[in-house]
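For this view, one protein chain was removed and the others were kept in their places.
This part shows chain A:
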Amino acid sequence: MATVKLSFSPAPVHVRTARLVGVAVARRAGVREDLLDEVRLAIGEACTRAVALHRQYGLAEPVYVEMSDGGGYTVRVVDRAPIEAGLGLAALGPDELAKESLSEDALTTGVGFALLAGFVEDLQVRPVDDGVGTEVWMSWPAGRA
């Protein structure tokens, strides 16, 4: 089982790097070519969410990403924000999305979760085992297990 670990300071500019690495490892692991766009988007959304939380709570600690290809391709994105920050998967309907009162941040968060839930069949958002924080766990079938 090969594992690639990445940690980056919580700045938007690094999210693209995480996406690129995530897709490279997925390809290497044998994830089907037509799933790679979804892998790229999902890793991007999970990292964007983590960066937003770290900035919201003023946390300078890095966001941690771990990719492994033991029996499928698995990605963990770990943030260190207080748990109450966002375990819920908010699904917004079209009426809510178009509402004047919905802030852009709230909309982006809701849409981000909708994309994660829509693109990742095997998705878990759960508290980390050690200390404070949340882990977004995602898995895709990989040809070369």
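Here are a few things to note about the model shown:
The rule is short, and it goes like this: a contact is a pair of C-beta atoms (placed from the backbone, for glycine too) under 8 Å apart; a residue touches a chain by one contact, two chains touch by 3 or more; residues count from 1.
Rule of thumb we're sticking to: contacts and distances are computed from a predicted model.
A single chain of the complex does not appear, and UniProt lists its protein name as "Anti-sigma factor antagonist", one of "Sodium:proton antiporter", "Anti-sigma factor antagonist", "SufD family Fe-S cluster assembly protein" or "Hemin ABC transporter substrate-binding protein".
Within the complete assembly, A:44 is the residue of A:22, A:44 or A:133 that touches the hidden chain.
Hidden from this view is one chain, which touches chain A at 12-13, 15-16, 19, 37, 40-41, 44-45, 48, 51-52, 92-94, 97-98, 100, 104-105, 107-109, 111-112, 114-115, 118-119.
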